[in-house]
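Report on the following structure.
Heads up, this is only part of the complex; the chains shown haven't been moved.
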Amino acid sequence: MSDLETLSASVTALEESIATTNGGLDVFYLLFAGAMVFFMQAGFAMLCAGSIRAKNVKNIMLKNILDACGGAVGFWTIGYAFAYGGADSSKLTFIGNSDFVLANIHDGGSLIGWFFQFAFAATAATIVAGTVAERCKFEAYIAYSLMLTGFVYPVVVHSIWSSSGFLSAFTDDENKFLGSGMIDFAGSGVVHMTGGVTALFAAKILGPRIGRFYDADGNELPEPVSFPPHSVALQVLGTFILWVGWYGFNPGSTLGISPAGYADVAALCAVTTTLAAASGSVSAMMTDMIMTRKATGETMYDITMCMNGALSGLVGITAGCSVCEPWAAFVIGIIAGWVYIFFSSLLVKLKIDDAVDAIPVHFGNGMWGCIATGLFASPGLVANAYGTPNNGLFYGGANAGKLLGVEIVGILFIIGWVGVIMIPYFMLLNAMGLFRVDALEEEVGLDISHHKGAAYDMSGPSEDAKEKYEISTSQRKLVVPADDGEENA
Amino acid sequence: MSDLETLSASVTALEESIATTNGGLDVFYLLFAGAMVFFMQAGFAMLCAGSIRAKNVKNIMLKNILDACGGAVGFWTIGYAFAYGGADSSKLTFIGNSDFVLANIHDGGSLIGWFFQFAFAATAATIVAGTVAERCKFEAYIAYSLMLTGFVYPVVVHSIWSSSGFLSAFTDDENKFLGSGMIDFAGSGVVHMTGGVTALFAAKILGPRIGRFYDADGNELPEPVSFPPHSVALQVLGTFILWVGWYGFNPGSTLGISPAGYADVAALCAVTTTLAAASGSVSAMMTDMIMTRKATGETMYDITMCMNGALSGLVGITAGCSVCEPWAAFVIGIIAGWVYIFFSSLLVKLKIDDAVDAIPVHFGNGMWGCIATGLFASPGLVANAYGTPNNGLFYGGANAGKLLGVEIVGILFIIGWVGVIMIPYFMLLNAMGLFRVDALEEEVGLDISHHKGAAYDMSGPSEDAKEKYEISTSQRKLVVPADDGEENA
């Protein structure tokens, strides 16, 4: 190989070869990240089921599975098209309009992109399941899920993540809202607030479970009654699965790992995600412990606080994971723990019944995540991750406050948009008697009334069988002392 | 660097460098995919254990762990050698014959290939555990597992996936069966049918659990009795783990991600896998709901249907995940839900007792997956994934029907080969009294009779301890009201 032409051909071949490698690497990256995010479905199922009473376990888990399935169908048919179809960074649109049912899409990058985005849509949908558990009709839940993944959520995605969205950070400079665009890297707002605020509207309209704030006749109880979780083991398992899945959710939101600089962003996301989860957990648990000690004199460490604190930290760092320093992630997590406790208490005061405290975690800390980004985003890291010159309020400078402004507009947009669609929808369902199971079904539990029977049967062998077996065993021992229940060999 | 020689050396170094990168990327890809497939062992363990009665949980889980361990040993010593050893695409052989115990193999590609293939072998073995649960002798199960992973399964792999196999799509053109070779991308046939048909033979020969179709004295019951699953939570967890693991199973079956075109195939697999699981789940549940409503007038949503429907969709798309369009995957999943219901009812009619309905899922839909590939394989996608000019029946053309023919031959081969070996084997075990536990052991449960005691002890503290503790706590409160159980600080 000494001839210039040959060498030139080799170089061209190498360039193609590297492009192929990078393409493979990035598809693999999103396959990994998407699978991790999909795994979060198992986390939500375990966490929600563990948090409620044993008599409704089948119901909640069925909802968890079916919103993933419905999410796949809804996002395949229309959702993805509405979210990303036909985006053009030079002009703003309300909704996408191509690539329905993935027709004519065969390149790996787009296909795996759909897979990753589907997993996010399913996450947004499943957040609601827990809040409305133990009294929401199954059919209403499924209808709502399809609507969310097929239409409501895709519009939010389009507005904030598509390059044609009016709040997007990826549109042309002249189209960027306040010259900045919203930074919501992995979706504190887009995913968690959308799910969380839907849960809030649903819980308000659906009303509390019987016996939580009011008795079966509608009389207010002297004080709110907490229903103990039926299995803390499932809750913990779910929490850990969610935490692990977040390592796909946040770092994966670079959408690739091969382009220059992406690896730095992804690695930072892994670190900030870890620190916010850790500090959120400690913050919520210790704060609760101190408050409880002041109120009752007893020192109690509450594992629910610990788990929801970790999840709060995770939601809180999701928007800014790529643009905050590790120390800022630590601070964001601590505040996330307090945000959780505040919203959780507020719901009780407002007599809004959230069976798994998903509203404080996803809505409260979804908002906090967006605001925190507007406060803590470091100029250098924003430049790395977004290539734009804006930063959080605390870093001052010419752009101080602009980003925070956009984040607040984004929060208001999500609440408003979801409210405009879902409040009338839930009210209509409610007025038609399609939203809530009847009181007797609620009392006996949804598993018996709608799903063919209880989720558990922990009974062992009958006493009679045990007795017969023991007699038989001891008799055989008398006859063949060193060989029980086997042929003589 | 202005001299041609130097530049040429740099280019050569770059070519080596990219080859190294690609090698690393592909090993990483199979490490990821293999670990995901291995994780499915946990899924099977949870799903099987959840589906049966509490008194046999230790037994089934022990079988699940041990078939993975036995699978590793069996596949390391002889299985891998039989499956892939000494393959030569220019001539057909019945079985491989080199690389026993991985002797002299040190390159990363081969080693990680073994790891990935081992995880598949373990999957094939573990499918049977659920079907024969609650009455199969432990020793018989272990002996069978070793035989399957060490010999029976490797021959199937060799025939269909090795480049020397008589049904292989990877052999030289002149050796391809019907000029096509069987397309079973990730193993609807090779893995799921092999496990599923073994389960069918085993269940038939072993007989049903006492009290399912016949009472303890062998009298037929007026109608079949279903034993309720002891924990739906474990079932759901298992189902989600299996679904997640399938993202290693199907996309991972490209066996690499760096070569040109592989990323497109892998990404397509992720999409088709998702859609078939989703539509299978909805199809089975809704069909069952409608059938139940017609029969009883009650509207019941059955989570077992939902889970087994999803798994049926997954098995059904496994053969064709790389060669079917997303819409075809959606259709294949819907039909997979019906195939599941049909085979499940058929087993009840034939009085074959499958404790976890693995036969309908893995055998029924394993067959459906192969047939579906013969119907829906798109010519363009087959060309991408296999480089051959065949396609499914529905696409017509010169080759229409040929592929379907090969798929059917493949199905018959798997049933025949497994039957020739396993039917006599199970009958021999049965005749010697080594296959089934005695009736008393079955009644008391295998955990007490073979595994040192029950799997659960959910008892909390004694009432006495609780009373003493309450008295003590209230007394301490009287003395030190604001500080319980701690030193004064």
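Chains: A and B, in written order; residue numbering restarts at 1 for each.
Criterion: a contact is a pair of C-beta atoms (placed from the backbone, for glycine too) under 8 Å apart; a residue touches a chain by one contact, two chains touch by 3 or more.
Values in this document were obtained by computation on a predicted structure and should not be read as measured data.
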Total copies in the full complex, given that 2 are placed here: 3
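What we mean here is this: only the chains that are shown with their structure count from here on.
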Geometric centre distance via CA averages, chain B-chain A, whole Å: 28
Chain B residues touching chain A - in the complex, by the definition given at the top: 4-5, 7-8, 11-12, 14-15, 18, 21-22, 25, 28-29, 32, 36, 53-55, 228-233, 236-237, 239-241, 243-244, 247-248, 251, 257-260, 262-268, 270-271, 274-275, 277-279, 281-282, 285, 299-303, 306-307, 310, 326-327, 330, 380-381, 384, 433, 438, 440-441, 443-445, 448-449, 454, 456, 458, 477, 480-486
Partner chain B, residues of chain A touching it in the complex: 1-2, 4, 7, 10-11, 14, 17-18, 20-21, 23-28, 31-32, 34-35, 38-39, 41-42, 45-46, 49-50, 57-58, 61-62, 64-66, 68-73, 76, 101-103, 106-112, 114-115, 118, 138, 231, 234, 237, 297-299, 450-462, 465-466, 468-469, 472, 485, 487
